[in-house]
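One structure is given here, and the rest of the page talks about it.
Part of the complex only, each chain left as placed.
Chain naming follows the written order as A and B, and within any one chain the residues start at number 1.
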């Protein structure tokens, strides 16, 4: 008897499970490793309080990378929830996305270390912003590829699809603006990156609130 | 055909799955990264035994953070077990909670390093205590939001709900007392934080023992 979609051992679903487990692992580890970048060692004659205040770029970089990875994870889990199955190319696009997510702690450290050092600040902040932008772009590519390849569940309405597509796109422009801003005011650019992550976190919420009632409507008030 | 709760691909359940996987990842990584904070390098003329004894603040801070994260994880998994589904706001409250959990290794290191250094000890211990308290508060907020938003499974009795609500609250007062104590006796405050974590770990057990028979009663002795 051939396996069917209803069968829990049916291949494509299995595959999505493993894709999600591995991705969740990389997202969770990258987001938690960020803390290793923060370290405070008071210089001679300096109190801990003062040293903690001086370490503000570490906190800013930590928060920015944390909420960006958080926003990427939310987008990723929304996309993967809309997926019926994965295919080989999707798995590879996902691997490239994880490559960037796993790399993020490095430019985060650069920003924390160099954001207040004359001259080097521009390089650190620009590299960081470009990576953040590329990560968001890759999440968008992941979704658009899934659409093109017909991997999306067919119980997702065109309105839902259009909504998610729209939500994943416009922030790219915001990154371009923030990166250019960073050439003049590096610290402000990092604040802008953090704001973008927070902004991304808010509208995705709206997508859900709009979609939930529609999809649960047919099951009535059973819940 | 509309998806139903019985269907494994039904959305809300899927979502809780992914929320749990990501949260478990962050909790597990943060709790395991704590060990990197412990390091012992005997000074010239000092034996390893002596150096190991001198490193007691590291062990105290490790145990305190480990059991606090353990208690938070237990509370978190209890809450998520009572959930029927997640919603966008819950996911974001959860992200803020994970932000704090992921950050915890940093103040843990501060306490280990500065708890026996005159003057700086108060800052380290107070910051640490405030973060621990905020983490417990956020777990409580997560639960109360789930209640307000109607995300809790409808087969959970009002008594069970009230019990969990009660259990998640009172420790906040204990933290306030311990933090104030820390302004005078920093080391004692850390011992108090550890005791609170252990205290939290015990009563949650009671909740379960009280609830289990009730909920499994209808299925009889089938198991």
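The rule is simple: a residue touches a chain if its C-beta (ideal position, glycine included) is under 8 Å from a C-beta of that chain, and two chains touch if they have at least 3 such contacts.
Remember, predicted model here, so these are calculated numbers, not experimental data.
Here 2 of the identical protein chains are placed; the entire complex in the file holds 4 of them.
In this text, only the chains that are shown with their structure count from here on.
Annotation, chain A versus chain B: rotation angle of 90 degrees from the Cα superposition, expressed as a multiple of 5. Across the complex, chain A meets chain B through its residues 8, 13, 20-21, 24-25, 27-29, 31-36, 38-40, 42, 47-49, 52, 62-63, 66-67, 70, 73-74, 77, 80-81, 153, 155, 201, 204-209, 212, 215-216, 218-219, 222-223.
Within the complex, the chain B residues that touch chain A are 2-5, 8-9, 11-12, 14-15, 18, 21-22, 25-26, 28-30, 33, 36, 84-85, 87-89, 91-92, 95, 98-99, 102-106, 109-110, 114, 117, 119-120, 123-124, 127, 154.
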